[in-house]
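With one protein chain withheld, the remaining protein chains of the complex are depicted in position.
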Amino acid sequence: MFEQLLFQGLVGLSLAMYLWLVSAGLTLIFGVLGVLNFAHGSLYMLGAYFGYSAVRVLGVSFWVGLAVAPLLVALVGGFIERFFIRRVYHIDVAYQLLLTFAFILIFADLVKWYWGPIYQSAPVPAGLSGALPILGRPFPVYNLFVMALGPLAALGLWLLLEKTWWGRTVRAAAGDREMAGAIGVNVPQLFTGVFMFGSWLGAVGGALGIPIRTVSPGMAEDYIIQAFAVAVIGGLGNLKGAFIGSVLIGLVNAYGHLYAPVFELAFMYILMAAILILRPQGIFGTSQ
Amino acid sequence: MGKHSRFNRREFLGAMAAAGGGMLAAGLVRPGEIRAAKPSGKPVKIGHQCVLSGVLGGYGQFMQMGATLAAEEINAAGGILGRPLEFEFRDSQVKPAVAVKNARYFVDKYGADFHAGIDSSGVALAVGKIMPQLKKILMVTHGATEKYNEQLVYKEGNKYLFRISVPVYQDGIASAMIAKDFPVKRWANIGPKYEYGYTSWQMFKDTLKKFRPDVEFVEESWAPFGTTDFGPHISKVMAANPEGIFTTEWAGEAVALVKQAKLFGVFGKIKEWVNPMGGAMDVLEGLGKDYPEGLWVSSRYWFLYPPTNINESFVQRFHKRWGRYPHYSSETSYSAYWALKQASELAGSTETEKVIKALEGMTMISPAGRRWFRKEDHQAVYEVPWGRTKADPKYPFRILGDLRAVPAELYYRHPPFDA
Partner (left out) sequence: MRALQWILGLGLAIVLLGVPLTGERFYVYLAIQILVLSLFATGFNLLFGYTGLLSFGHAAFYASGAYATGLLLMHARLSLLPSVLGGALFAAALGLVVGFFCVRRTRIYFSMLTLAFGMMVYALAFDWRSVTGGDDGLIGIPRSPLWLPGLGALQMTALSAYYYFVLVMTAAGVWLVRRVVYSPFGLVLQGIRENENRASFAGIPVRRYRLAAFVTSCLISGLAGAMVAPLENTVAPTAAHWTKSAEPVLATLLGGIHSFAGPLVGALLFYLLQELIEQVTEYWLLWFGVVLLALVLGFRGGVVGYFQHHVLPALRRRLS
């Protein structure tokens, strides 16, 4: 009984880490650029599709696909930021949302046009197809891999933002755009770089998912709402909060199935609303 | 001509010629008939709607393939009552509001004589309810809810509705009749969290209990539409130590579920896995060699059953035209158009009232076998195979081995549909 609870919790954690990997980029982009990027769902989807093509069409291994696909998506992200998003920084947030929403529509059809409307699936890579006995039951190696990647990514992000020159510059520009520009930082270029990095992160999440999930032109819409929920719960723009937020959603998801499956669909939204009403700065944010 | 298919006019005409040749070979048409063919006059129009976007977008495309092939062959054989057959596809987006609009567009603007298609059960019911206002026949080719034939046609007397594909009886009742012989006493369910999932599990439990009062249903887990991570469901269900798992997950979700269940070691632990939609072409192809062998699956049509000339020839022509094997939605759409042709020619007209009379009780020979439309509820009756997934060197996907077909009269429900 207790083992079952613990096991379910582990399942929830692997869900959580996947969600974290997918949403980290969204949170970073909002924190630095102030843009809530609907198109993040599409970039996630492109990462998955490029990874799928690498494996199914070009025949390379999953690992090569995982390495290369997100780089291509980063380029796409850079293009979008440079030629579209850059134009709307200074106008109402509503228009930014609508602009990025336009990209969800456009990419959904572009993907459908190129890869077709039928969902696709890639085989599970040999290295990740086994299971380890945990608490007396088989727990997939793939899930363990994702659970390891999550904290690693978190650590990597923290190191990047706290300890490197680039990271410090990014944080400065996020805090005060004008001041950063005044002291000589090329803010537009920096922003493009951040957007590309965030897109890269989202695409890694997408490519990471192909062994066990299917890819379809509709996948952006599903994931973007979850990523929004994570971003909100953690505090918009707060990476530490996003990490905890993912864990919360993952666990609520896993345990909700056991105890209150009737409300399952609404859980995430209830949590989202509760945080927004009670503590809009999120779990770790500071009040403004 | 299908405006919403990507398939252009030149391909269509070229294919018509090929279709003519193909049908000669199939013995469907005598040589003299083809030469006399060229249909002329006011076209007979079919409005066809299905899901063409989103996660289920492929299912709409399967329908387009079957419909296009049928139209090409029908026109090569002289059309319907000598008139050319035209069709148009629209995206229902799995939204009843959009589907209702599309149905009205087809009848009021496009001038459709017949309406075909529909993937989702909810959409089938919503559109079904307005067909009496539009006074045209709806021939459903996928949506499986039993409320369509039992409630709308039989109980409410809505005579405009027909369905050529097998309803949820196949998923919930036939499955239990296969499962009753398994040495399994503890069953669990992982199902989609909407009507189709609930209904099929309930039917499975009710039917199985009649044959095997000794079985227990130890756990169930419901996955909302769009679930990509089945970990929590698999974990919950396996904690109850079931011997058999019944699941009505379909399409992409079935693929994700099987992959993840495999990683969780489910197939090493349970004795039987029963998935009524696990034999659909998209699931077989999606899983490829990752599909464990020995799982009990079925589909609303499976391309290697029945082993008749008609079916083999159809599969060959389909493969030549589209480069893939026919999905069940392709076969049902294909046969739907042939059914409408047959009924119109029996009636001598495309007038709705006359075609309805012709369809009632009509028997047709289709790739899926012998089909006949019941008078009481306008539901087509035909046999569908069950089998164990099995590797086969001829194909890059699993096929169905140990084929068994439960006779339709045994698992179809019959009027008055009570209890």
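For the reader, a short list of remarks on this structure follows.
By letter and in written order, the chains are A and B; residue numbering begins at 1 in each of them.
By definition in this document, a residue touches a chain if its C-beta (ideal position, glycine included) is under 8 Å from a C-beta of that chain, and two chains touch if they have at least 3 such contacts.
The model shown is predicted, which means the values in this text are computed figures rather than measured ones.
When the full complex is taken into account, the listed residue touching the unshown chain is B:S121, out of B:N75, B:S121 or B:S298. In the complete assembly, the contact with the undisplayed chain comes from B:I130, out of B:L81, B:I130 or B:I310. Summary of contacts with the chain left out: across B:G82, B:P96 or B:P306, the touching residue is B:P96. Listed by residue number, the positions of subunit A touching the unshown chain are 36, 84, 87-88, 91, 93-95, 97-99, 101-106, 108-110, 112-113, 221, 225, 228-229, 232, 236, 262-263, 265-266, 269-270, 272-273, 276-277, 280. Residues touching the missing chain, restricted to subunit B, are 3-4, 6, 52-53, 89-91, 94-97, 100-101, 104-105, 108-109, 121-122, 125-126, 129-130, 133, 145, 147, 194-195, 224-225 (touch as defined at the top).
Basically, only the chains that are shown with their structure count from here on.
Centre-to-centre spacing of subunit A and subunit B amounts to 37 Å, using the average Cα coordinate of each chain.
If you check the complex, the residues on subunit A that touch subunit B are 4, 7-8, 11-12, 14-15, 18, 108, 112, 116-121, 123-124, 129, 131, 137-143, 209, 211-214, 216-219, 221-222, 253-254, 257-258, 261, 264-265.
Subunit B makes touch with subunit A in their complex at residues 52-58, 60-61, 193, 221-222, 224, 226, 228-229, 231-233, 235-236, 238-239, 251-252, 255-256, 259-260, 262-265, 268, 282, 286-290.
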